[in-house]
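Missing here is one protein chain; the remaining ones are kept as they sit in the complex.
Labels run A, B and C following the written order; every chain starts at residue 1.
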Amino acid sequence: MATKLIFLGRLEDLAGRAEDEMSPKAPLDWKGILEWLGDWYSSDLVDAVDGHRVKIAVNGALVADKSGIVVGDGDEIAFLPPVSGG
Amino acid sequence: MATKLIFLGRLEDLAGRAEDEMSPKAPLDWKGILEWLGDWYSSDLVDAVDGHRVKIAVNGALVADKSGIVVGDGDEIAFLPPVSGG
Amino acid sequence: MADVRLLTEPFDPAAELSAFAAAYPEAGGIASFLGQVRAGGGVEALELRHYAPLTLPAMRALGVQVQGRWDLDGLLVIHRSGVMNPGDPIVLVAAASRHRRDAFAAADFAMDHLKSESWFWKREQANGQWRWVEPREQDFEDIARWQ
Partner (left out) sequence: MADVRLLTEPFDPAAELSAFAAAYPEAGGIASFLGQVRAGGGVEALELRHYAPLTLPAMRALGVQVQGRWDLDGLLVIHRSGVMNPGDPIVLVAAASRHRRDAFAAADFAMDHLKSESWFWKREQANGQWRWVEPREQDFEDIARWQ
């Protein structure tokens, strides 16, 4: 099983896609996630994702401190830029 | 032609009717109107009509100072208690 | 131009709102308030009386005032007169605007003024007896917010 990545809002444009998957050998912490993104995506995307305006949900639950997360097989991580709803 | 009287809201209950007519020999001032009402209606009605909460319209126009009005043949005077609308 | 109507027959608020929204596609938002005769509480019927020479002209003047105070694309004010039953619509106010705050404030202001300053007299029937309703203190407090 892979780890699913979801890019919301304008992050979808930066990533060029709405979803992706990664299959790391071992679970990744936040630093590892950013490195994986850096290998496949632009630095603009990595900077945006790492910025304080982008929130993270893991398996559908909002994360208070994204620097503390670890994701592995079967997890879903969503990158949530500021909302602009209604 | 007579002078038409219109009793709105609870003044209709006090008067026992919604409309009436009076045919005085000469135009009546406010004091004359109250006297005419006193001849035909209860003192409760006269007191209510004379009170500061009841406003007066003559020929469909609201009157700023009811003590100054004069009505005669063909006029319509409406007695307007506090509204309780909507 | 405000659409201001004093009706002596029942009306369909959903159809009115639908037509109003369709008439202002550039508005973006429509705030509305619907007042209906309350069911329960023992009230069997409600009657609103008006005085024709004053009531509709004052409602129209209110419409002009509301449109002067807020930036609206459209304003709808419909008020019933006559005898109504529980569940019947009494009043419908709707304000269409590009700005959500303007739409809400305009509808709110119009309702406060219809409730406390419009030329309507209300009576209720309970246990077969009609009784005139006195003005409510709350209505005077509501309208004082705008001064």
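Note that in this section a contact is a pair of C-beta atoms (placed from the backbone, for glycine too) under 8 Å apart; a residue touches a chain by one contact, two chains touch by 3 or more.
Here the structure is a predicted model, which means the values were calculated and not measured.
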Ask   = Which chains here touch the chain that is missing from view?
value = A, C
Remark   = Of the candidates A:S23, A:S43 or A:S84, the residue in contact with the absent chain is A:S84
Request  = Extract the touching residues of chain A with respect to the undisplayed chain.
outcome  = 6, 8-10, 13, 57, 59-62, 78, 80-86
Key: Absent-chain interface as seen on chain C, which is shown   = 13-15, 17-18, 21-22, 25-36, 38-41, 86-87, 98, 100-101, 103-104, 107-108, 111, 115, 142
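What we mean here is this: only the chains that are shown with their structure count from here on.
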Task = Determine the centre-to-centre distance between chain B and chain C, using the mean Cα coordinates as centres, and give it in whole Å.
result = 28
Query = Between chain A and chain B, what is the separation of their C-alpha centroids in Å?
reply = 78
